[in-house]
Structure formats: structure tokens, C-alpha cells
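And then chain A:
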Amino acid sequence: MAPLELLLELTLMPLVAFLVGMMMVLMMRRIAARIQRRVGPPLFQPLYDIVKLHSKQTQVSHGLIHDIGIVMAMGGYIAAETLLPVPGMNGIAEKGGIITLLYLMMIPSLGLALGVGQCANPNGSIGIARALTAMLAYDIPLVIVIFGVAYAAGTTNLVDIIAQQQAGGFATWGAVQMPLLAVAGLIAMHASLGKQPFEIYIAPAEIATGPMVEMSGKHLGGLFVMQCFQLYTISVLYVSLFLGGGSTWFDFLLKSFLVLAIPASIAYLFPRYRTEDLLRLMWKWPVMLGLIGVAFVL
Partner candidate 1 sequence: MNGALALTIALPLLGAFLLPVLMRVSVAFGVWIGPAILAYGCWILGDLWLTGSMQPFSVALGGFAPPLGINLYADTLALLFALAAQLLGLIFWPFKLDQDSARRQALMLLLVAASTGLALSGDLFNLYVFYELTAVATFGLVAASGTSAAYAATIRYLILSGIGSVLTLFGIALIYGQTGTLNLAHLAQLAPEQLSNELGLAAFLSLLIGIGVKAELFPVNTWVPEVYATASSRLSAFLAGLVSKLALLIILRLLLLVFHQPEAAQVILILGILGVVSGELAAWRAKEMRRMLAFSSIGQLGVLFIAMALPDGQGMLAVLALALHHLVIKSGLFMLADGWGGALQRLRGSAAASPLAAGLFVLFSLSLVGMPPLPGFWAKFTLITELAGQTEPLYLMGLTVFLLATVVEAAYLFRVAAIIYQSAPQERRPDEIPKAGGLSLATAGLFGAGLIATTLLIAPVGDRLQTIAAQAQDVDLYINTVFPATPGASQ
Partner candidate 2 sequence: MTLTLLDELLLFSGATLLVALFIGRGLAAGWMVTILYGGQLLTLLKMAALGYGGGIIASSLSFTVMGQNLSWRFDALSWFFALITLGSALLSSWFACGAWERSYAKQGGNIWLFHLAMALNVLSMLILLASGDLLSLFIGWELVSWAGFLLMALAGGVATQAAMRYITYAMAGGMAIFGGLALVYSSSGSLQLDAVLIAVESMSTTKLWLLVILFGGGFGVKMGLLPFHLWQAPAYAETPGPGSAFLGAISSRMGLFAILLVLVKLFGIVNIDSLKIPFTLIDARDLLAWIAVFTIIFPTFTAMKQNDARHLLAWHGIGQGGYMLLGVVVADAMGGAGGLLHVFNHATYQAALFMAVTAVIHRTGTADLNKLGGLVVRMPLSFMVLLIGIIGLAGLPPMNGFVSKWLVYRSLLNEGMPLLFLAAVIGTLGTILSVYKLIHNIFLGQLRVEHEQVKEAPWSMMAPMLILAAIIFITGLFPGIPLAWVASVQEVVGLPATDYTLGGVESVSGSLDMIWVIGVLFAGFGIGAVIFYSAGRSKRVHQLDNYAGGHFLSADVRYQYSDNFYAGLMHLVGGWYRGSFLWLEKSVISLIDFLSLVMQGLYRRANAEFYLLSTALFVMAWVVI
């Protein structure tokens, strides 16, 4: 591949991810509003928020690590996007594979955790403690699911996994081949979004939005950007693993938005779990489904 072309892809992939991610944020908020019989925010609301936050006059920072943490939170996802194939662009997906992707997706959490740590606010620290606990909760089923898919495909290369699913049309989709894993993956994915009922680490009424408590201005804006990437990454990963990726952009975006609409529609119907209940839930049902699914695959 020509270097220039690759460079273009590497630039375009995060950009697309950001734009689509913003739409996804909007979709989540609109769905929430609809469920609550509200109108919801206007089309460009996510953009307004980000621009406003970045243009705040006061940018309160608690130190260098506070800043770097936010940079890492954004940068980790930006890097992750280049490992996530989209129609027509593979980026460097072949050089990392799914395990690397999974680990790159942990970098933002770690960066955020560092940044929050320097804020010296116990609410933030508690939030991070809970966020990491939540990660422990949902990553276990997620890992089982990824193991199953990668083992079934015989590769960790996402490009190959997608190609295999597209080869036989609908019948070779992961979700059809491995329905149990798909369900387990959906639950784990929902938890990893950090939305209700799994938003234990935001918990505004309890720990004052946890990690975000001392975030203002561009710091908070950075987190909003990160959220766009996060939604995009998770839904596209799910689409790539189970729904055959996308052969065309339309197909791809449709699937991605639909996948995200499922947890979004469920989320706002429930109150929040406690931490230990989240753990209990995640370690019980999706793990059980996932293990049975893996047993089928083996």
C-alpha cells in the first residue's frame, strides 16, 4: 500500500469515527428524550457542547498529569480507530489484531484515571475505582466473547474476521453462527458503555459524576470527544465481530447505529445498579452464556 494512501486512511479513520461518534451521542440523547417523552437536544448539540467547553475562558487544571490524562484518553481512542476496519479502509488493522485493539481501548481509561487522580478529589478517585471495577466486571464476558469469535475464525485479524462473515452473506454472520456469544457480547457491550443501569462510576447524585467532578472546560470537552469515540468504537467492534462488518458505508452505519440503539433503548428504563450487583450480574449471565457459546465453538 502506498504510504500516502495509508496516511490518508489513518487520518480519515479517526475523523470519521469522531463525526459518526457525535451522531451516536446525539442518538443516545434523543432516544433517552423520546423514552422520557421529551423533545431532546437539537442536531448539533454534541458539537455545541464540545465547542463551548473548549472555548471556556477559565480552564482549571490541577497539574500536568491532569492535562496529559485527557490527552491520553482522546489519543488512545484515536489510535484504536486505526485498528478498526471500516468499509474501504483497513488502516493498520492487520498489524495489531483484536487483542491489541482490546488493550488499546484500555489506554483511555488509564489516561483518564491518571488525570482524575491528580485532581485530588476523592469523588473522582472513587469514580475511577468504580470504573476500573466495572471494567473488571464487563471485560470478563467480553474476553470470553472475543476468544470465541477469534477461535471460530482462527485468527485475531479483524479484517479476516469480517471477510469471513461477508463471504457467505447473512448466514455466516457471527450473530447467526454464534448467537449465544452475540447475546453475551451485547450485554458486555452495554456495560462497557457506562450508561444506565451500569453507570456506577458516574453516579451524579452519589459521587458527583465521579471522574468528571473536577473536569471543566477543555478537560470536560476532551471527555466529550472521548465519549464520541467510545460509542463508535464499541458499536463498530460489535458490528465487526457479529454483524459482518459493513460492505458499504450505508450498511455499515446502519448496523452501527442499530446496534447502539439497543442498549440505548434499554438503558433509560432502569435505575442504577450498585457496584457489587453489577459485578454479580456481569459475572453470572453473560459469562454463562459466553462459556456455553465458546463450548459450541470449540
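Per the selection procedure, all candidates are chains of the complex that A comes from, given by their letters.
Rule of thumb we're sticking to: a residue touches a chain if its C-beta (ideal position, glycine included) is under 8 Å from a C-beta of that chain, and two chains touch if they have at least 3 such contacts; residues count from 1.
None of the values given here were measured: they were computed from a predicted structure.
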| item | value |
| --- | --- |
| Selected partner (touches chain A in the complex), from 1 or 2 | 2 |
| Of all residues in chain A, those that touch candidate 2 in their complex | 10, 14, 54-65, 67, 70-80, 82-83, 92, 94-100, 103-104, 106-107, 110, 113-114, 117-123, 125-126, 128-130, 132-133, 135-136, 139-140, 143-144, 147-148, 150-151, 154-157, 160, 200, 208, 213-214, 217-218, 221-222, 225, 274-276, 279-280, 291, 294, 298 |
